[in-house]
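Of the protein chains in this complex, all but one are displayed in their positions.
In order of appearance the chains are A, B and C, and numbering begins at 1 in each one.
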């Protein structure tokens, strides 16, 4: 049973990031706030995926499966975002 | 890993069976990501259309309760991650205790969430209990409704997870699930729990921290 | 009556005759049969709704139904045909039956999940039937808001629940297929040795898994909108009706490839088998399935060109819609090239496959007309669109479904049906189909809007042609069931390989034994290699 120390470390890092995102929301506004909160959430998710979910240990294929859905979400956001962002430009 | 795994029908080799189970779970998690993804799209579109009202509405939520709940969920995720290690190492007692612990923290999360909903209902923020007197405009109401749907859907997932983890703890404790041979079952349930955690990690800033 | 043969007793069909042995089976072949029965049932329910629609359109005033009744009829027709027939049609029947056989596996990766998926499908179907009995819905199969969320007076929530449930069944099937293809290939069955049918089902599964959940959440939001005035799609609360369209089409455009990719897989097999030749350009055809699955996610906005979507977004979606046509082009031309210098057997499967190719090409190319922005402004929501998608879905996919039925029937049932009848029904389906739907292209260009219960008398002639065609089509669709049932009793036993074609499923007995293979196969050749040998060996016919 190795690696428990590392898991606890990750957990601590997650809590620190949680504090960071709350703090950021107090300081930042608008687009900056959005970017910061998404960035921090992404890092947290990355940590959970990589260490808690042992993605780091799996074969390449399984990683693709998990990340695939995220890429596909990117399509949804990018193309519908393109509509919202450019509506009423003319 | 252990070679005395009982194989069920279509499988010929233990590794094949194990990786198939894991892959099935990962694909399922992909579908969960897409499910909540649609919800996030809705949240961000409403935010984009009405930046001001949404900020005002978001300020009405209990930011610190949400933060505490995030911490609770992260902690239970840690418990599950360690439980998976324990299961793989065949540490039966540690395994079921950690799983039970994770299920209980999950329950705690639900309790806190329920309390929070109660407070918000009291403040007239939520769509039930007649007219919500304290909201200034339709967009605030829309935001709160979305909040209710999103956290409600998430809470359903947490509840499923709690049942899953508690059930596993029970089966391991009673010796119905052999460890480390069937550690993959713990792993698969763990994956689900972690994803529910990840979803919350995104929901929290998307709802509570809009400024 | 021919006595049951020994192979039949040893087959999956002989492994129990009680209802219980069917309802609790985890054998993929039996589940395929369960699906086949239920899907066919829904095809006829949806077809009956189509018959109502067509009969009503005989007269300009629509004398058969009321406005409301007509709206409910086409809504149920669309809902049932799309979610309860076409999406599960090929994957859940032939895919279920053949996928493990084609890759040399004993079953799907999660046999119990497979059975659960059928029960979920039936539960969704039950809800739909309840809706049907309690009066139906009048939103169109697209559920556009705010009509569906605030104004429609049918049972929208119940239908949303039904579709939500059946979506779960789709997801589980897709998940099962993906893991099966990855994990259960027989020794030696490399990716380059997969049959094209398997490739297309793999591609389909990706769409099933990644697109369906977005539909589910959109339906949840609609239900919430109706039940407690959520408001995301309601402009009166600051929501945006177009958001629903984005979510819906993010699912529904890829879903049209869920409906056509399996059919393409079937046609690839039929073309190779009837020409006794490897499919021309294996990797291009396999790769184009994957390309369709991926690019198919990038074009959904072509349903929203006049909906108030941004002009720039429309231009991008229009361009991507042309891109997505390229892999389809590859398939069509490669199939044609496969026939070149083949040994073409003019059997029923060939006629169905040829029908598919012809009708799909017309349907696909008219899809490209619709993808042209300025033309779509004229043609959107007219019968031209109706004709476009029936050409692909009915002329294409349903033909492929019947083609698959005629090709694998001997494998599934162990019996031979009369070939002449098969050819006749292929021809009738082709003719009836064109008579039904070609006039609709003209109607659409003339400006006849869709979902119209009453119309300008100037259009009547074309509508009469269409309804006449539909009557022929209805008869042609019923025909196969007659002689296929006949063959169950009176048909000759088929033997393992009645067509004399290659493929793992043709190496086992017909009907296949319960556990598919004994001993497990070891694969050492490409998918269509058998033909190459045969071809090299014979200079002449």
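Just so we're on the same page, a contact is a pair of C-beta atoms (placed from the backbone, for glycine too) under 8 Å apart; a residue touches a chain by one contact, two chains touch by 3 or more.
Basically, contacts and distances are computed from a predicted model.
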{"item": "Name of the absent chain as recorded in UniProt (options \"cytochrome-c oxidase\", \"Phosphate transport system permease protein\", \"Urea ABC transporter ATP-binding subunit UrtE\" or \"ABC transmembrane type-1 domain-containing protein\")", "value": "\"cytochrome-c oxidase\""}
{"item": "Touch with the omitted chain, as defined above, among C:110, C:350 or C:477", "value": "C:350"}
{"item": "Contacting the left-out chain in the complete assembly, out of C:152, C:175 or C:412", "value": "C:152"}
{"item": "Touching residue (missing chain; options C:46, C:278, C:296 or C:395)", "value": "C:278"}
{"item": "From B:42, B:100 or B:139, residue that would touch the chain that is not displayed", "value": "B:139"}
{"item": "Options C:325, C:427, C:472 or C:523, residue touching the unrepresented chain", "value": "C:325"}
{"item": "Touching residues (missing chain, whole complex) on chain C", "value": "62, 67-68, 70-71, 138-140, 144, 146-147, 150-152, 235-236, 238-242, 275-278, 280-284, 305-308, 311, 314-315, 318-319, 322-323, 325-327, 329-330, 332-334, 336-337, 339-346, 350, 354, 357-358, 361-362, 365-366, 368-369, 372-375, 377-378, 380-382, 445-458, 460-461, 532, 535, 538-541"}
{"item": "Residue ranges of chain B at the interface with the undisplayed chain", "value": "49-53, 136-139"}
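Keep this in mind: only the chains that are shown with their structure count from here on.
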{"item": "Chain B and chain C: spacing of chain centres that average the CA atoms, whole Å", "value": "35"}
{"item": "Chain A and chain B: spacing of chain centres that average the CA atoms, whole Å", "value": "15"}
{"item": "Overlap residues in chain B, where contacts from two or more other chains coincide", "value": "19, 23, 27, 30-31, 34, 37-38, 41, 45, 49"}
{"item": "Two or more partner chains touched - positions in chain A", "value": "61, 68-69, 72, 76, 80, 84"}
{"item": "Of all residues in chain A, those that touch chain B in their complex", "value": "1-4, 7-8, 10-11, 14-15, 18, 21-22, 24-26, 28-30, 33-34, 37-38, 40-41, 44-45, 48-49, 51-54, 58-59, 61-62, 65-66, 68-70, 72-73, 76-77, 80, 84"}
{"item": "Sites on chain C touched by chain B in the complex", "value": "26, 100, 105-111, 171, 174-176, 178-180, 182-184, 209-214, 216-218, 220-221, 224, 228-232, 236-240, 243, 246-247, 250, 520"}
{"item": "Of all residues in chain B, those that touch chain C in their complex", "value": "9-12, 16, 19-20, 23-24, 27-28, 30-32, 34-39, 41-42, 45-46, 49-50, 53, 127-128, 137-139, 141-142, 145-146, 149, 153"}
